[in-house]
Each structure stands twice: as C-alpha cells, then as structure tokens.
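I have a structure I would like to understand better, so I am pasting it below and will then ask my questions one at a time.
Omission of a single protein chain aside, the complex is shown with its protein chains in their original locations.
Each chain carries a letter (A, B and C) given by its place in the written order, and its residues are counted from 1.
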Amino acid sequence: MSVDQELERFYEDVARADLQPLWRQQRNLMPRHPLPETRAWLWQWKTLRALAERAGELISIERGGDRRVLSLANPGLGGQPFATPTLWGAVQYLGPGESAPGHRHTPGAIRFVLEGEGVYTTVDGDACDMHPGDLILTPNWTWHDHNNRADAPMVWFDGLDLPLVVHLEAVFFQQYPDDVLQPVTGEHNRSARLFGGRGLLPVGAREQGRRHSPLLVYRREDTDAALDALLAEQGGPMVGLEYVNPTSGGPALPTMSCELHRLVPGGRTTPVRRVGSSVVVVYQGAGSSVINGQRFEWSAGDMFVIPSWAVVDHQASEPTDLFAITDRPVLEAFGLYREVTLDGAQEVTGQFDRGVELSGPGRWS
Amino acid sequence: MSVDQELERFYEDVARADLQPLWRQQRNLMPRHPLPETRAWLWQWKTLRALAERAGELISIERGGDRRVLSLANPGLGGQPFATPTLWGAVQYLGPGESAPGHRHTPGAIRFVLEGEGVYTTVDGDACDMHPGDLILTPNWTWHDHNNRADAPMVWFDGLDLPLVVHLEAVFFQQYPDDVLQPVTGEHNRSARLFGGRGLLPVGAREQGRRHSPLLVYRREDTDAALDALLAEQGGPMVGLEYVNPTSGGPALPTMSCELHRLVPGGRTTPVRRVGSSVVVVYQGAGSSVINGQRFEWSAGDMFVIPSWAVVDHQASEPTDLFAITDRPVLEAFGLYREVTLDGAQEVTGQFDRGVELSGPGRWS
Amino acid sequence: MSVDQELERFYEDVARADLQPLWRQQRNLMPRHPLPETRAWLWQWKTLRALAERAGELISIERGGDRRVLSLANPGLGGQPFATPTLWGAVQYLGPGESAPGHRHTPGAIRFVLEGEGVYTTVDGDACDMHPGDLILTPNWTWHDHNNRADAPMVWFDGLDLPLVVHLEAVFFQQYPDDVLQPVTGEHNRSARLFGGRGLLPVGAREQGRRHSPLLVYRREDTDAALDALLAEQGGPMVGLEYVNPTSGGPALPTMSCELHRLVPGGRTTPVRRVGSSVVVVYQGAGSSVINGQRFEWSAGDMFVIPSWAVVDHQASEPTDLFAITDRPVLEAFGLYREVTLDGAQEVTGQFDRGVELSGPGRWS
Partner (left out) sequence: MSVDQELERFYEDVARADLQPLWRQQRNLMPRHPLPETRAWLWQWKTLRALAERAGELISIERGGDRRVLSLANPGLGGQPFATPTLWGAVQYLGPGESAPGHRHTPGAIRFVLEGEGVYTTVDGDACDMHPGDLILTPNWTWHDHNNRADAPMVWFDGLDLPLVVHLEAVFFQQYPDDVLQPVTGEHNRSARLFGGRGLLPVGAREQGRRHSPLLVYRREDTDAALDALLAEQGGPMVGLEYVNPTSGGPALPTMSCELHRLVPGGRTTPVRRVGSSVVVVYQGAGSSVINGQRFEWSAGDMFVIPSWAVVDHQASEPTDLFAITDRPVLEAFGLYREVTLDGAQEVTGQFDRGVELSGPGRWS
C-alpha cells in the first residue's frame, strides 16, 4: 500500500471514529487575530419601520407567538437570526391596545424605545413606563409582559444575550401561568423610585443586587443631561455613558454592556479596534462609520453591527446619539478583552493585522 | 520562700520583662459580648450652635489652626476628642467671607450641612457647593479647602474615620503647597454632573472609582425624594438610605457608612443591637431614642452616639430625618458585624447578654 | 391580493432585508429547558490510541502543522472539531525525540497525561515535566512548546476553551519567534516549587495570579493522596477534587473547571443534571455512566461527553478515577449555572422537563 493510500485510509478511519486531525482543519481555528464570520452590516430604519408596521397589520399577538419581533440576521452567521455570535438585536412592534403576554427566560434582555408612548413593561410585578430614549431591563429569569394602552404603536429595539446563552445551551423558558399578564403591584416605576437615586441606595439593597440590577428603567432625560455634562467636561468628538447596576457599578446585565455615545458634528473619532462585537442603534442624528474600510451612512433609527477586532471610526454630520450593546463584560470576565487605538500614521485598510504589536500600547485588560 | 512570696516575685519579674499574665488582666479582654467603654451620649444643638458661634467670634482661621472645629468628646473615651473608637464627629463653623486653607490627609471625611448657604468645598480641584442637608465627601488623601462667599456663617457636621486611622497609626497629612487655596478647575460640582446619574456612569469610570468614590456631593432634594419613595413603598415607622460610591455600590467611604433615616411620628422602631458604633445627627424633626434603657430626647441639630451592641429603638414625635455615620463597613470587612432584632417579649434592660443566643436568629454577616 | 399572498410577499421582503420573524424561527430558540445539539458520546481508548500511533507514523511535526492532535468531534455539532460548544477535547501524540514548536494563543489549554515519561512542556520559560496523571496548564497567551526526550511516545489529553473563544471571535495566535523552542530558564518545574505549597504563597504572588494561575503543574501523587483523604472523610460512591489557581482559589483556567473524581466500585451515584457541558477522561478503572437514559460502558483511557442538562449517574466496577473539564465557571459568571439532584422516585427517562420545578430544591447559583 502506498503512503497516499495509507494516509487516505487513515483519514477515513479518523473520520469514522468521530475524530478530526487538527492539521487538516479546513477552518482556520487559530488565526493570528480574530477573523470574524460576523459581518459589518447596517439595517435602515425606513425598512425596519415599514416591515414592523406591516407585521403589525398581518400578524396578531397570541399565545404561541407572543412577540411581534423582527430580528437582525447577520449575513455572516449562516442564516441564524442573530446580529452577532453573542448578541441579538431586533425591532419589536406593539400595536395600539395590544399586550404581549408574560413569560421569563434565562437570556437577559434590554428594550430601548424608538417610537411611541403609553406603553409599560411589567417586570416581576413592577410596571415600567416606556418613553422614547428610555432603556428598560428584563434581566435573566424575570417575568415580563408588554402593554400598550395608547392609540398609537410603540416600536423599540430589543437587545438580548440570546445567541450566547443558546451557544452555552443554557436557555430556560416559562410562560406566565394561567393569566397572560402579571398583576401590577403598587405604583408604576417602583424600581426607579427605589434604586434610581443619585449615589443613593435603600439600606440592604446591595444584597438584592446580587441577583440582577434592581434598577429596571433608565430615562432619556437623565442620559441626555449626563451626556451634555460629559461633553462640556471632556469635549468632542465623542463621549460615552454606560448604564449600570447601581448596587455594583457593573454592567446593566452581566453579559452585556449598554452604552450611549454622543457625537458632535464635524470631528472624526480615532480609529479603534476591540475584541468583541456590538450592535449600534442610531437614536438621533446622522453621520457615517467606517468599519474595516467600508463606509456606512446612517441616520436616526438605523442599526448596525461592528464585528470583533474591526477597525472603526465615526463621524457625525448632525448632533448624534448612538445607543450600543456590546459583549465586553463576557470578554473581560475571561481576560480576553483587548482594545487598540490606531493613530493616523498606521495603514489600517486591507491588512488588519499589521501595525498592531500584541505587546504594544494596546493592552490586554 | 512561701508560695505567696514566690508568686509576688514572679509577677514582679513578669512586669519587669514588659509582659503581662493573661490570667490577671484587670481589664476584661474577653467579655461574653461587647462591653464598650464608649457611652451613649447626646449633644444638644442649642449648645453646639452657641459654642460654634462664640468660636467664630473668638478664634480666627489662620495657618496652623486651619479649621474651626468643636469635636464630640465621648465621656467614656478618657478625654480623647473622639465620638466613638472609630468615628470622629464635630461641628465646624465657617464665618462669612472666611476660607479654611487646603490640606489632605489619609483619614477620610464627610461633611453634612446643617445651616447656611454660599459655601463650597474644593476637592482635588472640584468646587462642591454646599446646601443644608447635602453630604460632601473629602476622601482619603484628597486635597480640600472650604470657602464661604456669603454674608452668613455655615455650620456643618464633620464625620471622619480619624479615630480608627489614628489607632492604626496610619495618619499622613500635608498642607496644600504655597497658596492656601486650590485652583478650581471648570464649573462647580463637576462630580455631580459626571457621576451623579441615575444608574449611569461615564465609560471607564469604574477604574477611577477604585481609589475612592468619584461622586463627591449628594443633594438634599435627592435624599428627600428617595426617602418619600421608600416610605411609600415600605411603610413606617422608619426607612433608611445609604449614600454609596456609584462605581461599586459600596459605602461612600470604605471605612464608614453614611445613612439617612426617615421616621414617621407615632410608631416606635423594633429594638435592635448591632456590633459597631454610630454617630447620629438629627437633621429635622423631634423625638426620642432609648439606648440601653436610657431615654434621650432630641430635636433638630442634636447629635448622639450609639455604642456597639447597645439596644436601641427610636420614636418620632414629628416627621424626622436622622443622618448617621457608622463603622459597619470595617466590621463587615472582617466578619465581625452582627445584628440582632429583639422582639417585645425579651427582657432587654439590665442584662444585655440574656435572651440573645449567638446561634439564634441574629446572624453573623 | 389575498392574505396569503400578502403574507408571502411580506416574508420575502423580510428575508430580503436580512431580518427574521421571531414567530417563524425554525429552530426552537427558547425551549422550556436546554435542548442541546451536543450529544452524549464516547470515544474508546483502543481506537484513540491506535489512531494516535498511526498518526505518529504517518504525520511528521513540522512548522505549519505544529501539533499531532486528533480532536473529539461531537456528532451533534455539525462537523466541527469540538467536543461541546465550549470545550475542545483531543488526544495529542508526541513521538520519541520529537518537539512541538513554541506558540501562544488566547484560548487556554490544559494537558492531562495518559501515557509516557520523559516529556516536558515549557510554559513562558518554565519547563514542566509531565508524568501520567499530571495536569499541566498552558493558560491564555502563554508561550508553550512540548519536548519528548525519551525513547517512547507520550499521549495526553488536550482540553481547551477553544470552541468558546472561537465563538466569541477572540482568538489570537502567534508562532514563537525565530527558534522553535523557548530557552528554559533555571531548573524544571519552577512553578511547582514556588506556588505548589500547601496553603503557602510567595509574598506578592497574589498580584501575579491576576493574569493567570502561576501554578502550572499538578501532580498525580498529590491528587491520589487528596482523593484518598476525601474518600476516608466523606465516603463513597464518589468524591471530587478541583484543580485551582492558588492565588484565588478559583478554577485553574477562568473559563474551565478541571476536576478529578474517584468512584468506589458498587455504588451508583445519585442522578444529577447540570447546566453546562463537560468532557470526561477515564484515567483508571472501569464502569458505566447513564446519560439521558443511555448507558455508556467505559474503561481506562476512554473519553466521553456529558451535554448540558443531561441526567447523568455513574457506577464503577473497579476503583476508578475520572478526570473532567467543564465550562461551569462560564455559566456561574453570568448567573446561568444550575444543578438539580434527582431522587429515585422521579421519572427521569424520556420526559426530562418533568419533575423539576424551577423554583424547587435545585437552585440557581
């Protein structure tokens, strides 16, 4: 038997034994730096809004099909309904008078409101009113339902760690028993009144915060004022806020950082690359981002994905607020986060692995 | 030589060798439960205010005598100027137009304003405006000076961990170089604008918070609203807030918890005993506290000490806010904190060690 | 246009916009409990050993094909060379006199030696001798090469968090520059001498441990003695050890718990289900495991996978040691870990979601 025949037979035997030779991996398992399958991609608001509205006309909310949600399906991810390998992004549409019934699940979720008034989400009995620009949390294993008491629809952005939790094969799900909606206990927005203080917590709150953030709503007027202050202090072209669990100062969800960035027109941000992916929602304004050398023009309501290790910079043509979710807390938890700022002298287009010394100024954190 | 003579000579030799026999300790080093030397004590506002004003007339602020401060000297502590073994409490008086020059020290301090307007404390360059009911932090090793630009004096409560840091022989102190006052950088109240958000932090703030709380001011209007919300949610007779470092959810100073408690008239709180001491300042209202069986009547501006392991309950005759500093974070850091709630059936006067089983419902934390 | 036509057109438009309707997901994204694609599977040592030896004869180690590794390819994972969604398991074969050249990567790895002597792995300059039953760490971003100075091959089990880090798109990789092998600094097994004490650490070691475990080798004689002691103390049928980072008491790698379990013949362990997957290597002994109702017989050298939320129990017919890697630290980091012990009365075969109340005794951790 020739060596080739021997090899052939060997590889057949290996495959039959449910093994794979590392040296023949088709897929490049160990690239010099991340080579994401996730693609930089942008979804336009006019398309999202129109399709959400058509869904509102065509699809009723009923048991078994609880949520009227169109999810961002990144073209790099093989047909999965995921924006990135760790993050779910979607548009949810709740028509006038509609309610989405109660359930809970181990994936954690955030809701960032884009349009509408008169809606509340009940989270473990606490009715959280929703207004444009507000952020609402429905953390891991909290009961939640959505209720529209107004004459107009509400449209919001859904962000979840679902792709990660699916990958970890750790999804649990339950319908709320018997009735579709939870009873609301007391006045609306209890969490904001109790845990939304400025450096203030009820005595004993730290213990509660171990399970998840006890603060469930973050208001647009607060982020707006905080970004103004940051801008006055630090100057442009961009400043950023993180929404945090007030009992720990940590990210709003343990798996997901929620951020709001304000851009002033004109300046262009320094190109940066980061390990980990993010989904960005243009809350207001207009401008463009260059991701791995490709320019994406955006305006209010548009959503786009920044893959891991992509070189990215932003430039606004109007005063702009960008809301973003990222998986940075996951990477940081395991010593995998890394961020490199690229100065102008570096040739960053085309050869993304050049000019970045791993022992250089971009440090592991 | 008789046994007695032998023993006598032995004890002489032991003493000469700078040793002490454990079995002859005069002081009860190992009591069944804490037997504090610290005494429950109350200082009345009318006395404090009058003496502070006389100090304002008689004593000028100048280099070498930087601060016009009258410290609470607990009669149990052998003439030391300390409210408790770990906590310093004092009244500070700053006359119209006066400035207290800059310095820094390793003991951390808080200022809780009782009277006056038009004053600011500059902390590492950030001018923090002070109003009645506000809390201002000057943490470990931060430069600080106080400036009165108004026509009336300001009087505030000073709380420090100085007795603890003195005991640890860890006090460092520096005068601000050259000029008496730090330059103020930018607009006043920078820390409140940047770190006083409702569940919001500037991206990267967590790193800053490791040194000390980046939030330096806590406003009366915020505590007032938060206590209203807590009361509506939890009911009386008492609810409590903690002032926290927003980057960690931990206490405002690592050594000292700052709290504000609201009492509604009528109800009496359940008697409780806690390991660790506290200094209480009556911000508004009137009522009484029973501490180890002794009743203390108080009204606005009064200050009192609760020693470690004392049985205490409170009752308000008017709507009341009690500000307090405690050393609980120190005890918790070392597994020494404990809290026991005493129900009405227990005989708690006189024999404080009865009726409290160490393995019972009052748990070590 | 009929409703059906409208719907059809709508779904076309949605797909064209790179969106997906949640209510039409083919894949069950939100099952009541984990429904892993990962399959329970067993690879037999006789097959693994024979194929590894054939690989040794047929495949040389050279630049570009650094490692002679046959990876466990779970049949449920669509042809990927992964044992589970988070864990890589493999057999590595290093022939007499061979060296596998230096490189480093962000995925962390462990080596558990099955056969051979006279080999060492150099990790950041520290040559770690390898003997059967030893565990060797090559953590995230540490340089490592393998060297066989003996006349016989060595075979070991490779465990990595590679599938997780690939999924997170966070893989970095570098070849060791210029020469294939790192210089060895000083005597072999430096980490064991410095950090392998019994409750002892060099002053200052905690700081070093933040990057990764400074202890890189764990010896068979130590685990053997520790399991004997555990068994004497706790009794059978099974006891378990965890290999830890001595500067934190945490898992050997931040993403991966390494454990060694000893089974005494006869008894059967209580069935349990856990969130998260594991790869088990039979170091010595023989017996069987029942996983989701399917019995797997095993003996020394066999390797098998336990998927997330599978019901599993073990029974030994000979004194047995099972080495295992699990992704529990990842699940615990995000509040996703859960473990339920099933008593005999429960019907656990077939309907794996019955008899397990989520609010019941199996608690979220």
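Simple rule for what comes next: a contact is a pair of C-beta atoms (placed from the backbone, for glycine too) under 8 Å apart; a residue touches a chain by one contact, two chains touch by 3 or more.
Computed from a predicted structure; not experimentally measured.
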| item | value |
| --- | --- |
| Chains still shown that are in contact with the chain withheld from the display | B, C |
| Which of B:Arg111, B:Arg193 or B:His212 contacts the chain that the document leaves out | B:His212 |
| Of B:Pro75, B:Gly125, B:Gly186 or B:Gly235, the one touching the omitted chain in the full complex | B:Pro75 |
| Residue of C:Asp66, C:Glu98, C:Glu259 or C:Asp321 touching the missing chain in the full complex | C:Glu259 |
| Selected residue (touches chain absent from view) among B:Asp145, B:Asp222 or B:Asp327 | B:Asp327 |
| Absent-chain interface as seen on chain B, which is shown | 3, 6-7, 10, 13-14, 17-23, 25, 27, 29-38, 41, 43, 47-48, 51, 54-55, 58-59, 65, 67-75, 80-81, 85-86, 90-91, 105-107, 140-141, 161-162, 165-174, 211-212, 254-255, 275-277, 307-309, 327, 330-331, 333-336, 338, 358, 364 |
| Chain C, residues in touch with the chain not shown (by the definition above) | 186-187, 190, 192-203, 205-206, 209, 213, 215, 218-219, 222-223, 226, 229-230, 232-233, 239-250, 252, 259 |
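By our rule, only the chains that are shown with their structure count from here on.
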| item | value |
| --- | --- |
| Arrangement of touching chains [line / ring / star / complete / other] | line |
| Cα-centroid distance, chain A relative to chain B, in whole angstrom | 42 |
| Distance from chain C to chain A - Cα centre to Cα centre, in angstrom | 29 |
| Distance from chain C to chain B - Cα centre to Cα centre, in angstrom | 51 |
| Residues of chain B whose C-beta touches two or more other chains | none |
